[in-house]
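Yeah, one chain of the complex is gone here, protein chain that is, but the others are all in their spots.
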Amino acid sequence: MKFQTILLVIEVGGTLAFAMSGLLEAIRKRMDIVGVFSIAFVSAFGGGTVRDVLLDRQPLFWVQHQEYVWLVVALALTAPLWLKTFRHRLTENAMEFADACGLGLFAISGASIATAAGMPPLVAVLMGVITAVFGGVTRDVLCNQIPKVYHDHRPYTLCAVVGCVVLLGAEAMGLSTELSMVAGICTATGSRLLAVIFAWKLPAWPAQQREG
Amino acid sequence: MKFQTILLVIEVGGTLAFAMSGLLEAIRKRMDIVGVFSIAFVSAFGGGTVRDVLLDRQPLFWVQHQEYVWLVVALALTAPLWLKTFRHRLTENAMEFADACGLGLFAISGASIATAAGMPPLVAVLMGVITAVFGGVTRDVLCNQIPKVYHDHRPYTLCAVVGCVVLLGAEAMGLSTELSMVAGICTATGSRLLAVIFAWKLPAWPAQQREG
Partner (left out) sequence: MKFQTILLVIEVGGTLAFAMSGLLEAIRKRMDIVGVFSIAFVSAFGGGTVRDVLLDRQPLFWVQHQEYVWLVVALALTAPLWLKTFRHRLTENAMEFADACGLGLFAISGASIATAAGMPPLVAVLMGVITAVFGGVTRDVLCNQIPKVYHDHRPYTLCAVVGCVVLLGAEAMGLSTELSMVAGICTATGSRLLAVIFAWKLPAWPAQQREG
């Protein structure tokens, strides 16, 4: 029971963080209210929707958990209030933290759902990554820019991959599902936080100097 | 029987209007013939396809109604002829009118199909919006621009939302499905036409002045 509650809190935090990132990006692009709402929705629900479609899961997770949709609606409606109040460095750190939590939980939930559906490890890792990353990719495509996760040279997708591998490894070693999930989430979220704090860079693509 | 015929006429009009909008956009972007065809297809069938995939409806609506595909093919093949003849203000008004009809019908058909599939009201409204809007969004993404519905500050998605709410409200009040659908379509299409005629603007996002 308590474990479920913790998961719920993190999942809600992740959804809100992802919705928030879409909202801020849409505002930056000077979209109208409908655009801001739409991008917030897509950022929050894009990854999980693609995962559910690829795994043929019905109903979709946001159909099953409508409260998430209402949550994003409430977030968008109240955004002007607290955007005015909290626009300083503290908030950006809080955003990065929530986003890292979302990354970890979305990746592990995606991989777990795929494993539960009988998918092999490789596919489970891919589904974890898709769940964690696709919302942000779609957000950037709709905002007409190259997806940030593909060219900001900061580890993000990699953290999701490592977390999913830890999850599957722990399960293969006989750990309980709960413990494996916690280990996976901590690895993904933790490595992302370390990457942000210490400004880790992905190695440049070897051929990159010779192109362009 | 007669009601079905009216619906069919409007649906065909909407499909053609959406295909047309894609065709014109692709021509503006100087695409080749294949690009013009492809964008016309995507604009006409994108929204309904995503709706069907999300609701897991098989076969897809354009597989069931192949005549729609042929219609768009015919439209694209004959486009050069009547583009030459009719390029004046009258046509633009006709386009806006057909597009508004398409908006209303696609939104209401999406919401009705979702309700029939047992979806709750919130999801039904979202499906209505997706059906009405997603074709145009994909068109703009493929043409490498920010979707117009997100940043032209004119009510479009909102008209779809209002129409879907009227549909569900009328049904909840005990009106027949046919009457509720007509009410929803008239609301969505009518409000869109009013918005175009009187040049209504969406309110700007409150925080927008302080960003960018």
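As written, the chains take the letters A and B, and residue 1 is the first residue of each chain.
What we mean here is this: a contact is a pair of C-beta atoms (placed from the backbone, for glycine too) under 8 Å apart; a residue touches a chain by one contact, two chains touch by 3 or more.
A quick note: this is a predicted structure, and the numbers were derived from the prediction, not measured.
Peer 1: Can you tell me which of A:L71, A:L175 or A:L202 touches the chain that was removed from the display?
Peer 2: A:L202
Peer 1: For the chain not shown, which residue from B:V63, B:A94 or B:A172 touches it across the whole complex?
Peer 2: B:V63
Peer 1: Of the residues listed, A:V53, A:V73, A:A94 or A:L175, which one is in contact with the missing chain?
Peer 2: Reading the full complex, the residue touching the unseen chain is A:V53.
Peer 1: Could you pull out which residues of chain B are in touch with the chain that's been left out?
Peer 2: 26-36, 38-39, 49, 53, 56, 58-60, 62-63, 66, 69-70, 79-80, 83-84, 141-144
Peer 1: Provide the residue numbers of chain A that touch the chain removed from this figure.
Peer 2: 53-54, 56, 119-120, 122-123, 126, 137, 141, 144-147, 149-153, 155-158, 202-208, 210-212
Here, only the chains that are shown with their structure count from here on.
Peer 1: Centroid of chain A to centroid of chain B, CA atoms only: how many Å?
Peer 2: 30
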